[in-house]
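Of the protein chains in this complex, one is absent; all others appear in place.
First chain written, first letter: the chains are A and B, and each begins at residue 1.
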Amino acid sequence: MKKYIQLVLILFIISAFSGLILGVVNEFTAEPIKAANAEKLSKGIKEIFPNIDPLSLNDANNTVSIVDEDYEELKEYYIIKDTAGNLLGYAVKVLAPGSYNGKLTVLVGINTEGKVVGLSYLALGETPGVGSRVEEPDFINYFLNITDTSHIAKLLIDKDIDSVSGATFSSTAVKNSVQSALDYFNANLKNK
Amino acid sequence: MTKKQNLLKGIFQENPVFVLILGMCPVLGVTTSLLNALGMGAAFTVVLILSNILISLIRKLIPNDIRIPAYIVVIATLVTIVDMVMNAFTFSLYEELGIFIPLIVVNCVVLGRAEAYASKNGVVDSAIDALGMGLGYTIAIAIVASIREILGSGELLGFNIIPFNLFEPATIFILAPGAFITLGFLLALINVIVAKRNKKTVENK
Partner (left out) sequence: MNLIILGISSILIQNVILSQFLGICSYIGVSKKSQSAIGMGLAVIFVILTSSLLTFTIDKFILYPNDLIYMRTIVYILVISGVVQFVEMFIKKAAPLIYKMLGIYLPLITTNCAVLGVALTVVAPENKNWGYPEVIVYSLGISIGYTLIIYVFSTMRERLENSDIPEAFKGTPIAFITTGIMAIAFMGFAGLLG
């Protein structure tokens, strides 16, 4: 019994020591990690809204989380303002449901009139070269200025069908993401 | 065994990937591009060297009964440190490699070297052993990744290298099946080389 206590004690000391070291390293890396994440988000938003006031993103009031059972895939939206403080639109962060590896996160930019002004991907856990075709301007252009995705559904299928690669899969996932962002906008943000 | 032999054995005779067939998950998972493979190889080598050094240092302090859990804690600590540092300073590479960085903890090569080598040998030898194994691992996954990137996307390190568009890249090679098939053919090639070499040594005798 005494031997066991000793063994457990040694393991505990090693673990405690590890925890201590990790805590110290965490002190140093936590800030850069946070900054890198924020940088990625603001880069994505700037792609869609080049005129945004860069400082407005630092304001926590401009980030609103979405908790809505009907829109499980929507995470949060960002209120986009230019330097004069005018409302330009919204960027909705969507975790695309049913994408190939379940990791497709897309920002859908919607202007105040309810038109899609751009898409930008935060995470593209798709196979490089295949699913990432959804990144190409040709693909993104289908969505510009639309208020409803139903009429582009057929176009996408004609253009992108590729039963081996799963590319249809990603494009459908993106289409669904845009549609639910638009639905959410029409239901909650349009007349705000 | 001289220090040089110790270093080279990890690259050739005991190459962890091609000869020992250990730690295969990242070999298949991160080899969609050469850059990813090199990043993974670097992370792996750093963890392996540090773990071999640390374990060799504390090998006499750890009671035999709990040596495996103790090694695992040491390795997990090192992996977490590498994970955090990469997340902070090489953000896009970190996102590409994803779950395969924390999974270095359960890579059989790391624990295997700790148990088979570092727990029995001095610090310098353990470090050299780890460097050799790490290089062997990195070279192996870099080869797999180069083949897949060239055949699958027609590029290497992001540069288009197919002259005059001689062939259309076969996307299947950067998809999951291509990983298995590339590795299968490479291992067969290694078998051929080893068989030829053995034949030669027999003839020479």
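Observations on the model:
As a convention for this text, contacts are C-beta pairs under 8 Å (C-beta built on N, C-alpha and C of every residue); 3 or more make two chains touch, one makes a residue touch a chain.
Every value quoted in this text rests on a predicted model; they were computed, and no experiment measured them.
Among the displayed chains, contact with the absent chain in the complete complex occurs for A, B.
Across B:28, B:62, B:131 or B:174, the single residue that touches the chain missing here is B:28. Touch with the chain omitted from the figure is made, among B:7, B:35, B:139 or B:175, by B:175. Residues of chain B in touch with the missing chain: 21-29, 68-69, 72-73, 76-77, 79-80, 83-84, 99, 102-103, 105-108, 111, 172, 175-181, 183-185, 187-189, 191-192, 195. Hidden from this view is one chain, which touches chain A at 15, 18-19, 22-23, 25-26, 72, 95, 98, 100-103, 105, 123, 163-164, 166, 168-169, 172.
FYI, only the chains that are shown with their structure count from here on.
Computed centre separation for the pair chain A/chain B is 32 angstrom, with centres defined by C-alpha atoms. Those residues of chain B that touch chain A in the shared complex are 32-33, 62-63, 65-66, 69-70, 73-74, 76-77, 80-81, 84-85, 87-89, 91, 95, 98, 152-153, 169, 171-172, 174-176. Across the complex, chain A meets chain B through its residues 6-7, 10-11, 14-15, 18, 21-22, 25-26, 28-29, 32-33, 36, 40, 123, 125, 127-130, 164-165.
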